[in-house]
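Of the protein chains in this complex, one is absent; all others appear in place.
Moving on, here comes chain A:
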Amino acid sequence: MVNYGGDEVSALVLDFGTSSLRAGYAGDDTPKAIIPTSFGFIEEPAEANGGDVTMGEAGATEGEQPQASKPKVKLYIGQNGPSLWRSGMQIGNPMQDSLIQNFDAIPPLISHALSEVMRCNASEHPVLVTEAAWNSPANRERMAEIMFEEFQVPAFYIANTGVLNAFAAGKGSALVIDVGHSTASVIPVVDGFVLRKGLMHCALPQLVHAHAKHLLTSPTPTRQGIQLIPHQLIASRTPVDAGVPPRFTLREDRRAGTTDSWRAWAENREVEEWIQSIGGVLPQGWNDSAATSQGSRHYEFPTGYNNYFTGVERYAVGEQYFAHSAQLMASNPNLPKTIPSLVTSSIGQCDLDLRQVLLGNVVLTGGGSLFAGFADRLANDMGRAFQHVKIHAPGNPTERRYGGWLGGSILASLGTFHQLWISKEEWQEHGRAIVGQRCK
């Protein structure tokens, strides 16, 4: 038996999400570094690549600079990455469907979080990385390869966010409902293992986002469509009364250098902020008069345009998580499933014996679930569909947003977890196959 000395292992925990990358020391209760996963890049004019993004093999990344740049592309990462306007800068995101699709950008992102923000050297710490429950074996092996070969980590482990969230809530078996930035998923976990057949996920948050954007930009009888112009492109503005067309001047000097992808990214941020500031979910299901009675709230956009948004507008956005209008369903047959139907189909795939255990231990997590009223609505909807439902939703927003990271942080800090790490020697001896064997 391995001899381990207490809980001091100073491991690092990395949690990749579509909107942010969380990194920190195991044993802490919040991640030290939270950087956007989206990054900016400028293609050097020397070689045009037909619009296709080639990041090049970001070879040696031990270097201190955040932009592990090949001659072709310069990357801008971190808090001052995508959000600073730069001429000709485009925006990329390596994630798709909560999985890493573009591995070229991963080493620079990790190296920025670890060496720039946390100022630590990855080669001195074991690293635990999280993965989505539907991650592919090839994908996790690639991650192991990056960590061992490029960051020279002494030990590595990859753990599933569903299981980590369940553990962090103190449950070995649970139905984890994770609502993230781009994906909503329902993950049945039984005794620390994911039941693959009951695993459901879909791009529901993206639909919510698109819905909100449509709501804002299309004109209504009482107002014009709202121009979503980020503050980076506005030179000056004068205060106007609520509902009056805004008076502002654009930064003409920046017009030519703004790329479409940056513009789209910035507009999405505007929408996101609007949703987060004033969006909500009605706890008792959709009802026009209840929505109206919630009252309106004031919100101001960077252009100076400001208005009071009615309860109907504010709550229609969150409603998309739970129910789609008949009109929307008719116009789009491939609509992502709502949360209740994800839960129903997930439970339907599980053994009868397990259903009661899972329903009695529902864990709600993910930043998207922090919508006002979300947990109450979920409890109501599930209570109507099933018996004996008990929802565990951490009241602390940090615990909910970084549930996966937190679970990883605790797991990696355990002295006894030592024996499960894949060490560098084992990696060198067995190669990729060991990842699938060890990390179940």
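Rule of thumb we're sticking to: a contact is a pair of C-beta atoms (placed from the backbone, for glycine too) under 8 Å apart; a residue touches a chain by one contact, two chains touch by 3 or more; residues count from 1.
One rule holds in what follows: contacts and distances are computed from a predicted model.
Per its UniProt entry, the chain excluded from the display bears the name "Cofilin", taken from "SKP1-like protein", "Protein GAMETOPHYTE DEFECTIVE 1", "DNA replication complex GINS protein PSF2" or "Cofilin". Taking the complete complex into account, A:357 is the one of A:21, A:316 or A:357 that touches the chain left out. Checked against the hidden chain, the listed residues A:191, A:273, A:288 or A:351 yield one contact partner: A:191. Contact with the chain not shown here comes from a single listed residue; of A:172, A:283 or A:373, that residue is A:172.
Think of the hidden chain as still there; on chain A it touches residues 1, 4, 6-7, 29, 159-160, 163, 166-173, 191-193, 356-357, 360-361, 390, 392, 399, 406-407, 410-411, 413-420, 439-440.
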